[in-house]
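Heads up, one of the protein chains got dropped from this complex, but the rest are sitting where they should.
Moving on, here comes chain A:
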Amino acid sequence: MIETRGLRKSFRSRAGRETKTVDAVRGVNLQVAEGEIFGFLGPNGAGKTTTLRMLATLIEPDGGEATIAGADLRKDPAEVRRRIGYVPQGGSTWDESTAREELVLHARMYGIGKADAQQRAVRALEAFQLTEYADRKCKTYSGGQRRRVEIALGIIHEPKIVFLDEPTTGLDPQSRAHMWDEIRRLRSDGMTVFITTHYLDEADALCDRIAIMDNGEVVAEGTPAELKREISGDVVLVGLDLAATPQAAQALDGESYVNKLETADEGGLRLYVDEGATAIPQVLRRLDHAGLELRSIELHRPSLDDVFLTKTGRSLRES
């Protein structure tokens, strides 16, 4: 659905007398398949929005190519526009208009006739639970309601692909969960959804595949499970008295499912395993068999933050 090759963009900005060049996006290669929710995860300033704006024909790339829904970004931007929807990060509704007016206008900007546009607006208002506020000015909406209007705008013409730039930023947990459901519904309608986010849990729970972006480059790409598996697998933390620790280490060392074993200074073991859920019963049985008493057992699954940490040397939570 989307394929990019070496997409680049730098900005020249002036600070006083100096001109600085910011390489916002430095050679991005992406493959997004039809009907998936693809997530773009990265800290502030990683270049997510810049990439999206290039793919949405809003800014011209300095280099590289892209094919979007079968249309060439450079040769035929007009055709790309017809096939995509785009919901910008910073909002796109006018304070003095109502949701219904905005929806009708936006549909008509895609060349849709008046009657059809009005029907689409009614359907979209219903689908996004906005009917109640449809004829109120946008400035009276809550943040979550407004975000829903904006997303409805992005898909009013039933594009093949929709780009959502941080669709859930600023929403409370409940509205976020609703938004996730709405995004999943788009996928089940056959749309390809490309979202950006800097929430780890969102990338993990919502996206079929993700690309992690840092400093203008894609540092990792795959399904969340793949990415996590790639770095370390699960960790089982076994809580033991200091005295029992050496014996336990001896008992578990060499077990086939243990990839690596570390002893903690204050007692206890860290076991690196592929699949924590199946390793735990075996650990329990083995220790029981050896007559050792354990205080606690804990499963630690690697998060996308661990992935980010191994790829960039920084934690996403800190940056």
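Keep in mind that, in the parts below, contacts are C-beta pairs under 8 Å (C-beta built on N, C-alpha and C of every residue); 3 or more make two chains touch, one makes a residue touch a chain; residues count from 1.
In the analysis below, contacts and distances are computed from a predicted model.
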Undisplayed chain, where the name is taken from the UniProt record, one of "Transport permease protein", "C-type cytochrome", "Hydrogenase small subunit" or "Acyl-CoA dehydrogenase": "Transport permease protein"
Residue of A:18, A:95, A:132 or A:266 touching the missing chain in the full complex: A:95
Contact residue for the chain not shown (choose from A:82, A:136 or A:187): A:82
Positions on chain A where the hidden chain makes contact: 56-60, 78, 81-82, 84-86, 88, 90-97, 101, 105-106, 108-111, 153
